[in-house]
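Report on the structure given below.
Here the complex is missing one protein chain, while the rest keep their positions.
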Amino acid sequence: MTLQPSRHEGRLGTMVAVSLMVHLTMFVILTRANFFPGLKYPEAPVYYVDVVNLPVASPRAGSPAAAPGPAAPAPPPRTAPREMTLPATSPAKTKPTSTPAKAGPQKPTPETAREFEERLAQLERETEARHEAAAIEELKKRVAAGGRAPAGMPGATGKEAGSDYGSYIQSRLRDAFKTTIASQSKNPEVVVHLTIDRNGKVVRARLERSSGDKVFEDSVMRAIAKAEQNFLPPPRGGGFDQGFIFKPQGVGKK
Amino acid sequence: MKKIFLVMALLIFPAAVFAASQGYLEVTAPGTRLLQLAIAPPVALAGPENSAFSKDIVDALRFDMTLAGPFNVTTSPVTEGTSGIRPGDFDFTPWKAAGADLLIKTGYSQANGNVTLECRLYDVVRSQELAAKRYSGSAKELRRMAHTFSDEIMRVTTGEKGPFTGKIAFVSTRTGNKEIYLMDYDGYNVQRVTHNGSINLNPDFSPSGRELIYTSYKKGNPDLYRRELFTGTEARISARRGINITGAWAPDGNRIALAMSKDGTSQIYVISKDGKELARLTHSNAIDVSPAWSPDGSRLAFVSDRLGKPQVFIMNADGSNVHRLTTSGAYNVSPRWSPKGDRIAYCRQMGNGFQIFTINQDGSGDTQLTTDGSNEHPRWSPDGRYITFSSRRGGADALYVMRADGTGQAMISRGKGNDSHPVWSPRW
Partner (left out) sequence: MRDGMVGFLVVLCCGALLVGGCAKKEMVKGEEAIPAAAAPVKPAEQAPAKPEVKQEKMAAEPVKEVPLAKEEAATAPSAAQEETLQRIHFDFDSYVLTKDARDILTKDAELLLKKITAKVTIEGHCDERGSDEYNLALGEKRAKAAMNYLVTLGIPADRLSVISYGKEKPLDPGHDEAAWAKNRRDEFVVTK
């Protein structure tokens, strides 16, 4: 008898919780769908941007087709190692990106001395890749200088790729982090300062701040180790320094 | 809707701008993933293979790591070129391909009736060894060795040692009457502690883990006894008129809180471990039982029906500042303070049974952990990450363990009869 009121309270509680969850997911879906950059009307997302940029980007890209032109500058670094979702762009872009993708899987196991020779070969390949990457960077720069506005990548915020090296690293880290994230606390957060040398190698990963969740810290370090295998060298043969805040995606966890 | 959206956007946006202005880039991912922990089949490092050894090792590791929380455990083997377990002796590639984050490799050897177990934990993603230990002992100790390595895995991966080498003391009717037993936390290696043929109740470990107090009717009255586990020496430390029950060892190891009725109704007292009365903490006309110390020994939770029905109250260790903790539910009992200090587990009567809840010490965050059957006697593991409890789910009362959030419930009772009142020992 006496437990009835509490069960009733529980029902109310779950309903409030469900409503909250629904609203939060709605909110996240809406915000993730890239409405912020221009604060445009939410109903007119990607297409609008595309249309605006089309005439601006296409002449610079110098490609015959108008449509693939604006899409091209953004994708290379993002799509290079993993997905090839975009329609075939010009050959100049696909070629360099595919080489580091090949070099990637071979890197992770420089364990034994037996593989020394292979590593030598790999080094050579790497330098080659660096040259090619430099070429991409050049391209990227040119495009970036032209139109800073979102280049029409569906679902992108305009910083996804191409706009600068930091965002490129960020997106590589994000991809890796998806496959390593784990935690044992509610809202873990880790701030790591990465120093990347001119070969695209992480020479230092300094833990600047942590919420103290060791499981989470380790998952971040694993993400860095994993992503590092596919890093392209920073532009202009220089090093790169950047702080990154790692945390779980908003609503999912409680 | 549009307006609401805009308002929310404006609320969120400044935060994003602020983060960006600091020059840090955010990297996020859906945070529901578990670490993929692979347990490689144990290998014979020297001498013949022994499938019984392999089973003991894998079973113990799998049970610990499954309960642990951050891991998704797999024991399905991958095809490897070599069976080496040392760094450099094997290739991480197949384990990477299998999606493992962490890998446990073990090897055993047997000589002169002694078994040596070598355990290694690897970070597959970083191709790195995280821990390596070698244990030796009799074949019967193999599970215990594996548990010891589980504790070490927890230390390495979570920053705090695991409680998996702990023992659980409990009450069982497997011989017909309620006697006290001791077993590994996963239900193996049961040892009987009392043999008096009477009723024995409410065991509690001393903070050292070497002594046990419990209430026994063996001399007629429910008196409190203290027993040295390794020597079996026993002393009756409280045989005052009436009940001497629900003894709870203070964190300092020198005092014991208990409920006694020598002055009328059952009240909470503190006695020395030798039985000398030190203080009476409660002064009610009601029933006060089941004291539970806060980990710093500054406060006690207890059960009182001073407001009509049993509810959990909290008071200072000198009996002052009594206030009610549980406010929902008509019948709340058996409080136990987490060793971490943040939460208090207790039981609420629901229907014809009980369910286990945890609540913050300020009364907020009341959370139900169990729903299946009737669940009682929650007791924390020494690291506060797990809870052992007794449960009736159709058959007899059996003991279970679960994580502190109620997930991962697993039965640990393996004997006949009703098992109840589990207590997880401090680390030995």
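Should a chain be cited, it is by its letter among A and B, assigned in written order, with residues numbered from 1 in that chain.
Here, a contact is a pair of C-beta atoms (placed from the backbone, for glycine too) under 8 Å apart; a residue touches a chain by one contact, two chains touch by 3 or more.
Since this is a predicted model, take the numbers as computed values, not measurements.
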Which of B:Ile213, B:Ala259 or B:Leu281 contacts the chain that the document leaves out: B:Ala259
Contact partner of the left-out chain, one of B:Asn112, B:Thr231 or B:Asn352: B:Asn352
Touching the absent chain when the full complex is considered, from B:Val78, B:Ile199 or B:Ala396: B:Ile199
Missing-chain contacts mapped onto chain B: 178, 199, 201-202, 217, 220-222, 242-243, 245-246, 259, 261, 264-266, 285, 287-290, 303, 305, 309-310, 331, 333-334, 347, 349, 352, 354, 376, 420
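In this text, only the chains that are shown with their structure count from here on.
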Chain A-chain B separation of Cα centroids, rounded to whole Å: 41
Residue ranges of chain A touching chain B (in the complex, touch as defined): 2-3, 6, 9, 27, 30-31, 35-36, 39, 42, 108-109, 111-112, 166-167, 169-170, 173-174, 177-178, 180-184, 188, 191, 212, 214-215, 218-219, 221-223, 225-226, 242-250, 252-253
Residues of chain B touching chain A in the complex: 2, 5, 8-9, 12-13, 16, 19, 22-35, 69-70, 88, 91-93, 96, 101, 123, 125-127, 157-159, 328-331, 349-351
